[in-house]
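Next up is a structure, given as structure tokens.
One chain of protein is taken out of this complex; the other chains stay put.
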Amino acid sequence: PLPWPRSFLLKSLEQVRKIQTRNSELLEQLCATYKLCHPEELVLLGHSLGIPQAPLSRCSIQALQLTKCLSQLHSGLFLYQGLLQALTGISPELAPTVDMLQLDVANFATTIWQQMESLGVAPTVQPTQSTLPTFTSAFQRRAGGVLAASHLQSFLETAHCTLNHLV
Amino acid sequence: ESCGHIRISVPVVRLGDPVIASCTISPNCSKLDQESQILWRLQDGPNQPGDRQRRLPDGSQESTITLPHVNHTKAFLSCLVPWANSFQVLDQAELQAGYPPASPSNLSCLMYLTTNSLVCQWEPGPETYLPTNFTLKSFRSRDDCQYQKDSILDCVPEDGQNTCSIARKHLILYQNMVIWVQAKNMLGTSESPKLCLDPMDVVKLEPPVLQAVDISPDLIPYQPGCLWLSWKPWKPGEYIEQECELRYRPQLRRANWTLVSHLPSSEDQFKLCGLHQAPVYTLQIRCIRSPLPGLWSSWSPGLHLRPT
Partner (left out) sequence: ESCGHIRISVPVVRLGDPVIASCTISPNCSKLDQESQILWRLQDGPNQPGDRQRRLPDGSQESTITLPHVNHTKAFLSCLVPWANSFQVLDQAELQAGYPPASPSNLSCLMYLTTNSLVCQWEPGPETYLPTNFTLKSFRSRDDCQYQKDSILDCVPEDGQNTCSIARKHLILYQNMVIWVQAKNMLGTSESPKLCLDPMDVVKLEPPVLQAVDISPDLIPYQPGCLWLSWKPWKPGEYIEQECELRYRPQLRRANWTLVSHLPSSEDQFKLCGLHQAPVYTLQIRCIRSPLPGLWSSWSPGLHLRPT
């Protein structure tokens, strides 16, 4: 498959860094405000709430498949944009960070989608959001947010490695 | 369905009061070892067991804990269980502590003719540590403010401000209105004493502009130690009948003011003589609505003049 153009790689790397910076701000705020500082302590809750984790298997350096990696990147970003939706309305203090994060994630998904279109590998129809977990308490919504943000952070870590490897 | 659920006696308590919380783990929470000890964590404090843990008839485990004195104004209480070599947070409750609002005090209002609004301010009283809403309430009354003629108007101050501005369209000038402040939070409600006032009786009047008048010698024979002054009432309040006061003193250390009272609010040529104590005198004027009730304006800025 066609190699990814350098400007796409550089822009994507910048977007990854931008989202990582804001995402760690969000995790810090969730820790400072709600004392939810250890995502590993919420694994059980995550299972019961059904918080999904987006796969990036086709982007790992060892098993890199460019086209499939692009579509995994796009679907993952699309999923996290939806999951972050769960965080809106948690508190006025968090809202600005969450809103900006969602926009940055959505814009990065657009960059990926446009690249897929340029390479002629974009599906004809944009993906639709799968059913998102529902939260029955403020705590569940906060815990869901911490899990979504920490999954997003590791998702971005992998993406950063791949993009760095390719640039 | 999530495994654990916290219930608290009261989510908002007075600072220092106790709180009792219970955390229940449902039996159908498959992933958990049903016999595990339920632990509690306040904020990011140590994990500590509850006062008592028991199995309920339906098979669920329930731990109860009493926090004798809540001294965080805002804190998160988590319920955990050991899991693998870490812990799992099952639920988290938000605790708030503070005080019910004291009665707001020193309520006072001024009518501003420039903005045509009645601005009231008050002292909120001691910190309550809880989100507390202040509302300036008012209704139109008859002369003695004994009974309510209109519906109550709520004036909600901007965030955190202890002042509120009632717009002209909500005011009926020359009629008495009853005004007070209500403070409300999760622990209670309080009200300030009620004011009974007509907005026009609390007009914030500005002083006239005091000016020296040059009297040409050929008009009036020269007289040493005299000054001629003129003043006009402040434009926005010129329809208000006022009475004014002039004060003057020589520019000397520890000089006292001399007061001239019951002056009209407009004067083209006011003669002041007997000013021999110093080369320069400082003069100021202020006015008050009169004979109708009103508030003194501030003194005008000092005018420094050389008597003849």
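Note that the chains take the letters A and B in the order they are written out, and that residue 1 is the start of every chain.
The definition used in the following text is that a residue touches a chain if its C-beta (ideal position, glycine included) is under 8 Å from a C-beta of that chain, and two chains touch if they have at least 3 such contacts.
Model, not experiment: these values are computed from the prediction.
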Contacting the left-out chain: of A:Glu14, A:Glu40 or A:Glu93, that is A:Glu14
Would you indicate which residue among A:Ala32, A:Ile61 or A:Leu103 is in contact with the undisplayed chain?
A:Leu103
Among the options A:Gln114, A:Gln129 or A:Ser154, the absent chain makes contact with A:Gln114
What subunit A residues would touch the chain not displayed?
7, 10-11, 13-15, 17-18, 20-21, 99-100, 103-104, 106-108, 110-111, 114
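The criterion applied here is as follows: only the chains that are shown with their structure count from here on.
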State, to the nearest whole Å, the distance from the C-alpha centre of subunit A to the C-alpha centre of subunit B.
46
